[in-house]
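Of the protein chains in this complex, all but one are displayed in their positions.
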C-alpha cells in the first residue's frame, strides 16, 4: 500500500515495474490515470491548479486504500496525486491495483477513484482565457459512491 | 484503435505515452495488464505457452475494440496480446482505453477484457513440475459476458 | 484552536488559517460566530450546503461537537482525481 502526494510527474511504466518487482504471483494490474483536459464544457483550460489539505490528504487516501484492501484480495495498491499548477495534458492522478483476479483489480481501482474524487481533500481551479474558476463538485461523483454501500454482488 | 499480437514484451509507460502524444483532450486512461501467475490453484507454473489462431485473432480483437468504441465515447484504445512461451511473472496482455470520462474508460476496458477472454482465439497451456496442461475455460468468464448484453445502465 | 480555509472559502475569507479562541459548542455555533465577525466570513459561509468541515482532519457533520478540537477546517466539496 503506497500513497504519495507530489508536485512531480509520474511514469506509469516505472510505477508498475516497482509494484511487480521480484514477484510472480500477480495475475492482474489495473491502472487509472486522470489528466488535465484542455476543455471542460465550453471553457478552454490552460492551467489547472490543484490545492489540497496537507496531512488530511494523506490520511484520507490511506483510509481509502485500506478500505479497498479490506474489500478485495489485493496484492499491491498505489495512489499518486499531484498538486500545484498543472498544464493541459498533464497527469493528475494515478491509481494502480494488483490482484490474482481481474475483477478484483478493476473493482478496487474504481472504488478508490470514486472515493478519492469526493472524499479526499483536493480542489481544482481551472484557468483559461476567461479567467479562473473553482471546479464544482458533480452530483454524479457523489452518486458514484452509492454503489459501494450495498453488498459487493 | 490499435491491435497487436506479438511475442515481444511491452512497456505500459511507453504505450500510454504513444496514446497521449500531442493531445490534451483525454481525461481518463484505464489500463489492464494480465500476467503469468506462478501458481494456479495448487499447481506451480513455470512457463505458460500461448497459442493463437493467426488471422482470426486480429479480426476478433478488432471487432471487440470496434464494439467497445461503439458503446462508449473513447478517444483511443489499445490491445496488445503476447503469444509463445511466457515465464511466470511475464506480461500476457495489455488493454488501454482513453476517454474524457473515467466511467467510460473503466467500463470499456472491462468490456474488452471480458470479450477477449472468451471470444478471441487464444489458448493457454501451463507447464510446471507436474507437466503441461491446457487451461480450462471458466464458467465465470462466460458469465461475465452476460452483463454486457443488457442495457448499459 | 487552529481554523483552516481552503479553495474559494480561503479566497473569500482572504487567509489560509488563523488562531480562533471560542466557546462555541458545535461547528455550526463556530460558523455563526465567524459570520458575525465580518462581511467576508458571512460571504464565505452564505451557503452551508456548499461547505464541508473536518475536525482534526476527519470529515464531520456541521452539527458535530467541537470537543477539544485542535484543528477545524472549512472547504468546498472536494474535486480531486
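By letter and in written order, the chains are A, B and C; residue numbering begins at 1 in each of them.
Note that a contact is a pair of C-beta atoms (placed from the backbone, for glycine too) under 8 Å apart; a residue touches a chain by one contact, two chains touch by 3 or more.
On a predicted model such as this, the values are computed, not experimentally measured, just so you know.
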item	value
Left-out chain, listing which of the shown chains it touches	B
Hidden partner chain, touching residue among B:17, B:43, B:118 or B:140	B:118
Hidden partner chain, touching residue among B:9, B:51, B:130 or B:143	B:51
Subunit B residues that touch the omitted chain in the full complex	34, 50-53, 55-56, 59-60, 81, 92-93, 113, 116-125, 134-137, 142
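To be clear about the criterion, only the chains that are shown with their structure count from here on.
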item	value
Centroid comparison with subunit A (C-alpha atoms), farthest chain	C
Innermost chain, where centres are averages of C-alpha coordinates	A
Intercentroid distance (Cα basis), subunit B paired with subunit A, Å	22
CA centroid of subunit B to CA centroid of subunit C, Å	48
Shared interface positions of subunit A, touching two or more other chains	34, 113
Where subunit C touches two or more other chains, by residue	81
